[in-house]
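The structure appears below as structure tokens.
Yeah, one chain of the complex is gone here, protein chain that is, but the others are all in their spots.
Now for chain A:
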Amino acid sequence: MKKRSRNNSVRKLVTQLMTSNCGAGAVTRAESSMAACSVEDVLAKAERDEAERLKSISVVKELELEFDVGNLLALDKNPVELRGRSQDREELLRALARDNVQLLVNEIWKLPAERTDDVLVVKLPEASTKLPREKPLPKVRPPTKWEQFAKLKGIQKKKKTNLVWDEVHKEWRRRWGYKRAKDDTKEWLIEVPETADPSEDQFAKRNKAKKERVAKNEFNRLRNIARASKTPVAGLGLAPRAQQSKSELAQAVSVARTSTASVGKFQDRLPKEKAPRNTGKKRKFQPLLGDFGNEKQKQLEMLKVMETKKPRLDVTKAVNKQLREDEEEEGRTRRKKGSGKKGDRGKRGAAGGKGKGAKGSKGGKGARSTKGKGRGPHMKQGKR
């Protein structure tokens, strides 16, 4: 029904009321009575009209529908009877659908509407049907070693500016990455420090230092992940890598060989596998009953040693010990001189058996020992 037609009909009704219902009479009385009964009748008619209007959008159902407006969903629990031919069935379905949609739309229209950009928009409430997630919940990462330390010390993360002023180019450049502010790879001149070897390649040294820093960072990152994963990760050399040295492979082979219930005793050797060295008993004991002469000799010697008051001095051992002590002292003094870079190297050397670090330190020590200090062996006088 169009609104205009309805309005017209209302107006017609009112005029009808005015003329027909309240009949003739004295002007004033007619007027007043006309007015009185017309007002009542008009109100009644208005009410009936309102009901009629609402009838167009109201639907009567046995059971109320369950609404989930957040999902634009409605569930009708009333039993459905579909009988008859396919044509009637379609009509029935359509009528049912129309009723249900009307109810759902009534619910949606009850929500508060906002007007944004000439468009009436309705804010939907939260969906009430519980639907399963697509993926499991994200796992919370345990804090890394640095994060734990920072929390302990109360160190806050400092927000850094995006751009840094570059004096050389006199412009704002990013802090790191392509065309960064202080790019030391672009330097064409590096001063050789006084303590360094003049024939050393400083550029190569810088590159190597960078590679070492990157490797250390990567190693720490992987260590953090391994710690976070809570599953035991295989030790160094045992997990397969892309490039493995001969010694690492040999170690892996020997570990695999001895990881049986009988500790590799009954494990057959592979065709080209070499016999394991440095294995077996670490101490060799003489048989209990055997060479009596040898045994006697050994016992007498021991008694002689215990008798003498002088300490026994093993020259080679003493010399080696002294050399090592001297080298350590020199290393310490050198470390004190150059704290920054050399300290790192020293620390890494101290950390010992970890991948590249180990190789580096071993290489360093080996180099030093072969270079030789040119100092004669100092003989430490023993205590008398």
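Here is the rule we go by: a residue touches a chain if its C-beta (ideal position, glycine included) is under 8 Å from a C-beta of that chain, and two chains touch if they have at least 3 such contacts; residues count from 1.
Note that in this section contacts and distances are computed from a predicted model.
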item	value
Omitted chain, identified by the protein name its UniProt record gives, among "Trafficking protein particle complex subunit 6A", "Sodium/hydrogen exchanger", "Basic helix-loop-helix (BHLH) DNA-binding superfamily protein" or "Ribosome production factor 2 homolog"	"Ribosome production factor 2 homolog"
Full-complex contact with the absent chain, from A:48, A:94 or A:334	A:94
Residue, one of A:56, A:262 or A:308, that touches the chain absent here	A:56
Candidates A:39, A:75 or A:168 - the one touching the absent chain	A:75
Residues in chain A touching the chain absent from view	2-3, 6, 49-50, 52-54, 56-57, 71-82, 93-94, 96-98, 100-102, 104-106, 108-109, 113-114, 119-124, 127, 129-138, 222, 225, 228-229
